[in-house]
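This report refers to the structure that appears directly beneath it.
All protein chains but one are shown in place.
Here the chain labels run A, B and C in written order, and each chain numbers its own residues starting at 1.
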Amino acid sequence: MFTTLHEEKVFKDPVHRYIHVRDGLIWELIGTKEFQRLRRIRQLGTTSFTFHGAEHSRFNHSLGVYEITRRMTEIFSGKADWNEDDRLLALAVALLHDIGHGPFSHSFEKVFHTDHEEWTRRIILGDTEVNRILRKMDRCFPQAVADIIEKTSTNKLVSSMISSQIDADRMDYLLRDAYYTGVSYGQFDLERILRVMRPKNDEVVIKASGMHAVEDYIMSRYQMYWQVYFHPVTRSSEVILSKILMRVKDLQERGYDFKQKPLHFLSLFAGEITLEDYLRLDESIVHYYFQSWQEEDDPILKDLCNRFLNRRLFQYIEFHPNERMKDWPKLEALFAKAGVDPSYYLVMDSSSDLPYDVYRPGEEERLPIHLLMPDGSLKELSTHSDVVEAISGKKRTDHKLYYPADVLTDTRVDQEIRDSIQSLLTTI
Amino acid sequence: MFTTLHEEKVFKDPVHRYIHVRDGLIWELIGTKEFQRLRRIRQLGTTSFTFHGAEHSRFNHSLGVYEITRRMTEIFSGKADWNEDDRLLALAVALLHDIGHGPFSHSFEKVFHTDHEEWTRRIILGDTEVNRILRKMDRCFPQAVADIIEKTSTNKLVSSMISSQIDADRMDYLLRDAYYTGVSYGQFDLERILRVMRPKNDEVVIKASGMHAVEDYIMSRYQMYWQVYFHPVTRSSEVILSKILMRVKDLQERGYDFKQKPLHFLSLFAGEITLEDYLRLDESIVHYYFQSWQEEDDPILKDLCNRFLNRRLFQYIEFHPNERMKDWPKLEALFAKAGVDPSYYLVMDSSSDLPYDVYRPGEEERLPIHLLMPDGSLKELSTHSDVVEAISGKKRTDHKLYYPADVLTDTRVDQEIRDSIQSLLTTI
Amino acid sequence: MFTTLHEEKVFKDPVHRYIHVRDGLIWELIGTKEFQRLRRIRQLGTTSFTFHGAEHSRFNHSLGVYEITRRMTEIFSGKADWNEDDRLLALAVALLHDIGHGPFSHSFEKVFHTDHEEWTRRIILGDTEVNRILRKMDRCFPQAVADIIEKTSTNKLVSSMISSQIDADRMDYLLRDAYYTGVSYGQFDLERILRVMRPKNDEVVIKASGMHAVEDYIMSRYQMYWQVYFHPVTRSSEVILSKILMRVKDLQERGYDFKQKPLHFLSLFAGEITLEDYLRLDESIVHYYFQSWQEEDDPILKDLCNRFLNRRLFQYIEFHPNERMKDWPKLEALFAKAGVDPSYYLVMDSSSDLPYDVYRPGEEERLPIHLLMPDGSLKELSTHSDVVEAISGKKRTDHKLYYPADVLTDTRVDQEIRDSIQSLLTTI
Partner (left out) sequence: MFTTLHEEKVFKDPVHRYIHVRDGLIWELIGTKEFQRLRRIRQLGTTSFTFHGAEHSRFNHSLGVYEITRRMTEIFSGKADWNEDDRLLALAVALLHDIGHGPFSHSFEKVFHTDHEEWTRRIILGDTEVNRILRKMDRCFPQAVADIIEKTSTNKLVSSMISSQIDADRMDYLLRDAYYTGVSYGQFDLERILRVMRPKNDEVVIKASGMHAVEDYIMSRYQMYWQVYFHPVTRSSEVILSKILMRVKDLQERGYDFKQKPLHFLSLFAGEITLEDYLRLDESIVHYYFQSWQEEDDPILKDLCNRFLNRRLFQYIEFHPNERMKDWPKLEALFAKAGVDPSYYLVMDSSSDLPYDVYRPGEEERLPIHLLMPDGSLKELSTHSDVVEAISGKKRTDHKLYYPADVLTDTRVDQEIRDSIQSLLTTI
């Protein structure tokens, strides 16, 4: 069992000023190698190609989610509907909720169909330092933590603290990503929101007097998604990253003789990656391979790695898939004629593929936000707020077509072909 | 030759809000692979083990130095003693001043006697993208840039903008490192200081009315050095890093059969590293090797790499070298008896080894700060400011002894030996 | 005529860091007694009863509007459709746009039907220091300034800089009021918006790439109106203030023998106030009288002044005028029975009376915001932005009923009457 630390530990944090650790359990979890590994995985993947300040790691964010959750437990303490025995459970979940993330998760998950939530479960329940520490609490404790992260727990209240439309995870990442990118959009009054949160039956609700602060938070989220998370330049680098992974897999399957074999990726290609292999993957490893592959003979792999490392990204144009789809085969054919493989160099990317989850009441897995009215009843947020209603009703998609701009200026390519490409891109 | 960009480019920056690029020269330099490589080298090396927010890269800082210099040139424009022809020279120097940095420069320079300023020169003058772009300005331009960075230029005015007691480099790193660590110490009024800077003969001077703003800057520097840059936990991680490098070099020299050969380090060990090899080194590569070496047979290399990656740092105590030196051999002997090689596990580190350069008037290479009095004369800062005088007179050193805390709790080590070590550490 | 100042003057400003004055015209205008008088009139009137930080004056805000306008002129400089001759006109208008404000303008205008824009005109065109300085520019210059403030000028471009849906006035007050109240809502990226503003024909338009920054500004405005400007506690203090003014006027008309005669108000009561009298009115004068009137014999005047100065405000409840109007006479009768004059102590206040002007496209005098599309065409903002569309369509009103809470606890009032009042208030 764990006790309270003799002396509180603090981490200096630019977003929350200080992060306070008073529980032995939390202190030991932070020290595990699985958690320390998050230092080598950036929170926003390739976003720093667009916003150079955004180089912060998932370690950084995980501590922030923990701290917000800790403040929630302080506020909930002594309130009806809050079980003080859930405090350490909530804190452990907050700290570990992202522990299954690998490098550039979004692209890896797309190409290899991995799932960071599945890996979180395996790290928590498997043969790991994290698991050994959680088990010291209680034999069932790892399972309790995993269930909440997997959203299968019956403890809905703790679940809603970490995973809902307005949870510690989102509140931290909006503030943190805004801080590191330097944009002004992610600001909202965290302290006010915490002060109006209440445990109520099996969910966290918001006192109605705090509605405007929640509106402000929802708007921040909306702005951050379109201004930062879905930024077309970031998506361009993700497109290249995905294509590198696809190319390596393809070359491996075709028996290509690598100068630098993709040793860390083999089990991933084979779909039978072990926990040990998974934990070895971090951004350093990926960068190491990409650097090495700049010297491979395969021109596509070599070129894409060079583009990624030296930020020679693809150009993009707006693209409306329905109307223009008929020109697509023509464009592919022209690229092929220009000696540029369209399966790697002509990419359509839609932001609706991405985890866009600006508030939609009741839809999907996430619970709506409930306001606690003065008479004790609950009302769903969008029924009270014009602004939220406006956003929640509308799905927005954004299609972009990515391609290397140099294809249009490469004098080795026939002028006529280039003109045709140019012309198609203009009208598409 | 370069022209002004058709449309200004901006980078969102959390410290300066925006970084403005209007010159083709600067835009192209930012796009070089040598400059993009700085994205993979963190500004503060291992400091993020102490301040988890400090994960920002040298790319980030280099843009900041450029921006401050750009603002200086705007203020100087039209003033006597300022030659508008020096504008692009100053901007290029500002952007490139750190381009020779490798990963964890401090430790690498200590162990391998490399010199990042020498590498900066080689990158600027050698066969690189940076060189090719600089040469487009003028055949002599690369040399002019290199001379200023090497402090051999006769253009003292531009030199003093980038390298003096109060230059664009320091002003940016103090503000930036404070921002990312989250400490409050690094704040000073940059805008005010810029407004009172004047070109005067061959140096940048400060209008006397701005003296208090400069005092505040000097105090920020003082606080940042002792609170952040010399933090004992950061030094602990640097100690381990240096010892890993020493161990690898030693093993290589002794013909140890590595599972993962230190290919990227071989020419470094041999003291004959090429520019191409040097540019391949970045933090990802170092992390890749450290991760691989966790599985080597050599127990020291394996252990040190594990400590570094998983942040299992050495403990430290205050140490006064003169008085206690007589106990040193005893301590070494006890460590050896405990099976812990003292040349790797018992390390004295002094902060006077480190680049401590709080303002000292006239000493060393850096020029003093001169105040421009209302009558046009110049006075050295510390003759006017009590606070600066107080700091400039005093050298401060801080000695720490680093060792693994577990040696004292490892039950495989004889209890008597551990007690003796404990006792010596307490009295030392 | 005026020249550029020999040395730029700066004001330290918490919102814009520094306010820069380079023109003799502006420097002299700031020094006039009519402009200095704005130091004695707070920007937000009684808001500091709700947000104690909001004690800043109109002087403070007027400098801020000037500074934003100055930055606009820097950005417009050299652009087509911008006439550099309009620069000083724009700056003078920005500085002087609020010079006609008196103390607690909102309440005074309501009770005495004065109009601060009319007074602005009289100050600019009348026998004042401001007028004498403006005339030094050109005989027609005062009229040109007045015409823009009165919105009768043919110079639509300069008008739109200071008075439109997104002008220097609003951008400054949102940022400034947020800063002084301490709320987080008023934040938006001023620098970004300035960078995307363009003069285009006779209005200021926004480059389409800046749409999200404008959305964020619109949302800030929306939040500030409901969270700060229409705060019910502030409205409670305004209700009392208006009732004091009404009572004094009524007493004066009825020939009441004041201990402290309302000398400064007499011409106001008579509807024939001179410019000289008007300029004498500031918050100090009002406070002086209110303090004196705490010792009048008239119980209503005495009581209301005491309430105002010592912040013993009225209580409020939500009120839906249509449904409950039938109970209104009953309530008035009960108040009268309780010895509490309902014409002073039972007040309905609706926020739609107040200058609520969250963006509505095309309606009213203010021009819509136009986005400048990449092809050079203009599109109205709400046709492009879901969020803005959502807000622009909906009028919101908020009705409150104000009354002194002590009427319900005053034991000198018959218990039955109090119960009836309580009961009516609950159901109303």
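Here is the rule we go by: contacts are C-beta pairs under 8 Å (C-beta built on N, C-alpha and C of every residue); 3 or more make two chains touch, one makes a residue touch a chain.
This is a predicted model, so every value here is computed, not measured.
Touch, as defined at the top, links the missing chain to these shown chains in the whole complex: A, B, C. Interface note for the absent chain: among C:Phe108, C:Tyr179, C:Phe265 or C:Tyr345, the touching residue is C:Tyr179.
Residue in contact with the omitted chain (choice from B:Ile75, B:Val387, B:Leu408 or B:Leu424): B:Val387.
Only one residue in the set A:Glu118, A:Glu191 or A:Asp419 touches the chain that does not appear here, and it is A:Glu191. Interface residues of subunit C with the unshown chain, by the touch rule above, are 11-15, 17, 31, 33, 36-37, 39-40, 42, 48, 51-53, 55-57, 59-60, 63, 179-183, 280, 282-288, 291, 309-312. Interface residues of subunit B facing the missing partner chain: 183-185, 187-189, 192, 212, 215-216, 219, 222-223, 226-227, 386-387, 389-391, 394, 396.
If you put the missing chain back, the residues of subunit A touching it would be 10, 17-18, 191, 195.
Note that in this section only the chains that are shown with their structure count from here on.
Chain contacts in this assembly form a complete graph, since each chain touches every other chain. Central chain (C-alpha centroid nearest the global protein C-alpha centroid): A. In this assembly, the C-alpha centroid of subunit B lies 52 Å from the C-alpha centroid of subunit C. Annotation: 44 Å between the Cα-based centres of subunit A and subunit C. Within subunit A, residues 183 each touch two or more of the remaining chains.
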